[in-house]
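Quick notes on the structure that follows.
Missing here is one protein chain; the remaining ones are kept as they sit in the complex.
Up next, subunit A:
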Amino acid sequence: MTAARIAKTAAYAALTIYAALSLYPFLWMVSGAFKTREEILDGGHLIPREPTFDTILTTWNQLAFVDYFRNSLIVTGLTVLGVLVVYSLASYAFAVLRFPGAKTLYWLFVALLFVPGITVLLPVVILENRLGLLGTHMGLVLPFVNGTAPLTVLLLTAAYRSVPKELREAARADGASEARIFLRVYLPLTRPAHITIAVLTAVPTWNEYVLSRVSLNDESLYTLPLGLESLISGTVVRYNEVLAASLIMVLPVIAIFAFLQRYFVNGLVGAVKG
């Protein structure tokens, strides 16, 4: 074996080991979801001896998954939509338009990166309690949207700045309005950056637990993380069902990501270069 060959084998060995590590808890999620209550207790083996669908079925019937999915979709969907609309407009203004206060506002939004979510969590709850928003889905969406401001403004402003200025001037010479230039020239050219923002917003929102926990009381409004939590709050934790529920919760995210992956990576490349 030549040295180059050895190096290559070593590289693949290292890469495979880390791949296994990345997949590790996920594999056990799949394995546990197909084990019975008895089999999960003597753990240790990844491949179930007598794989059963019953665990997934019982878990599905035990929790109101349809409600949780609908609620999670509403909260995540509205948050992503809000983030894309509100901050693409603002970032376009910061990147392209000239108006008094632009610089100050831009740095204000970026500086918010340093305000920890936990520091404003209590005031958000107090405020929403006064406004009657506490315990509603809107009461989750508004602070979630506001919380993504720093990173979104940073990435989208960079993306819009990377669009050649000549394109805007040409469109203006043709008499296009600012809104039209934004929608027809800038948005199509920066689509990967928007998909990146959508993924970076959707994943943590889908998994958000802290604000949801302290604000949602009505069980019919619960999102998936809260539904999942109810499985583990009892005295005896049935891990096969917990793992089955976890699997049900993460599968759609994996599917969507697999579908969007190409754009996501391109958007990240663009954002980093810009």
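In this text, a contact is a pair of C-beta atoms (placed from the backbone, for glycine too) under 8 Å apart; a residue touches a chain by one contact, two chains touch by 3 or more; residues count from 1.
Convention: contacts and distances are computed from a predicted model.
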Report the protein name recorded by UniProt for the chain absent from the figure; options are "Sugar ABC transporter permease", "Hydrogenase maturation factor", "Formate dehydrogenase iron-sulfur subunit" or "SUF system NifU family Fe-S cluster assembly protein".
"Sugar ABC transporter permease"
Selected residue (touches chain absent from view) among A:I118, A:A173 or A:V236
A:I118
Out of A:I6, A:L57, A:V85 or A:L183, point to the residue that touches the absent chain in the complete complex.
A:V85
So that we can see where the missing chain sits, which residues of subunit A does it touch?
8, 11-12, 14-15, 18-19, 21-26, 28-29, 32, 41-44, 46, 85-87, 89-90, 92-94, 97-102, 105, 108-109, 112-127, 142-143, 145-146, 149, 153, 178, 182, 203-204, 206-210, 214, 225, 228-229, 232, 239, 242-243, 245-247, 249-250, 253-254, 257-258, 261, 265, 268-269, 272-273
